[in-house]
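Below is one structure, written out as structure tokens; the observations come after it.
With one protein chain withheld, the remaining protein chains of the complex are depicted in position.
Then we have subunit A:
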């Protein structure tokens, strides 16, 4: 077989403007592959640092990139794996894969068929601005460091059962990954991150899928400004330490907005969760008893800081249990949740810091001192929560004889009062940072 192109030919074909410096400083070639040209052979002929441009039209996969190349298209270039296996495999450092439409990879989850598979050798590769659509995994990183996955659009196969689809972006045993600006829908889990560390997940959008972000045993990661909508759980953060979770949104997720299970030494700040609820029958009872939607579920999680978050319009605002103590909860807003707090424990918790607590939409006290905090502590009580959730107008009547009598009775029998959550300095208005978003 003859060499299909040479550096000189490439220069002639593409003019001087296409000349670039490759990673080694040598002049790199740019080659355009027309539909029908065998891509694998072009890769075999290319040298490190070359660029392979895929022209518009259908290109047959699969493709294994085993040298540091740029493989690029203008979105009109379709790489089709033909219905089985993995479409593109990255197996060399510093590969750039961009602007491709990738489809037709396999659905065999046992074999972990993927749109793009990034292997251990592909350190520092960049995958950006691709459009992927297929049944197995979208982009799967396996034991690789410092990979960037940016601005890709990933679509699963809605015709398949949820559990038979792959994850949108699947990070296994990775370090230093940056996953930013991706839009992921109708896959199983949006971004799955397992046994990984020091990674950043930012500004991704995940919709109509199982778990938006599914963390398992992944320490020292950053989760920032992501959006989940219509998922079963927005952010499932599990068995991980030292997470920074900032500015994420969960809208109309079903089971949990943010779930924190066995998470320690982590920060949750400026996250906004709303509309986590489960279907109910005509009488208001849950269709599945015990399955309330929870804006935030904190389970066996200690030494965390929850500050400046907003939890709204959900079955339960925050559910803490299993020894979730020694957390700082201050400066948050709990707005119009059917039950603001569910705290299952036997030891008391104070939820204010330096004289500033949280905003509670059902707080009934006064601020005679005018310092912005209520004069009596807020103590969540499920009966009152529910009453006010059902009939917000009742707040106006709260100083009526009925409620006063109820409260008097409660105060007279402290022995029956649960050890629970107490906010000694409830905020009279939501923190400024959260007001804009309603």
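By definition in this document, a contact is a pair of C-beta atoms (placed from the backbone, for glycine too) under 8 Å apart; a residue touches a chain by one contact, two chains touch by 3 or more; residues count from 1.
Rule of thumb we're sticking to: contacts and distances are computed from a predicted model.
Engineer: Under which of the names "Nitrous-oxide reductase", "Electron transfer flavoprotein alpha subunit", "Phosphate transport system permease protein PstA" or "Protein FixA" is the non-displayed chain listed in UniProt?
Structural biologist: Cross-referencing UniProt, the chain left out corresponds to "Nitrous-oxide reductase".
Engineer: Please identify which residue in A:105, A:235, A:311 or A:343 touches the non-displayed chain.
Structural biologist: A:343
Engineer: Give the residue, chosen from A:105, A:172 or A:334, that touches the chain omitted from the document.
Structural biologist: A:172
Engineer: Which subunit A residues would touch the chain omitted from the figure, given the whole complex?
Structural biologist: 109-110, 112, 137, 142-143, 161-163, 166, 172-173, 194-195, 210, 216-217, 232, 236, 238, 255, 259, 261, 287-291, 299-300, 321-323, 342-347, 382-383, 386-387, 390-391, 393-394, 397, 400-403, 405-406, 409-410, 413, 416-420
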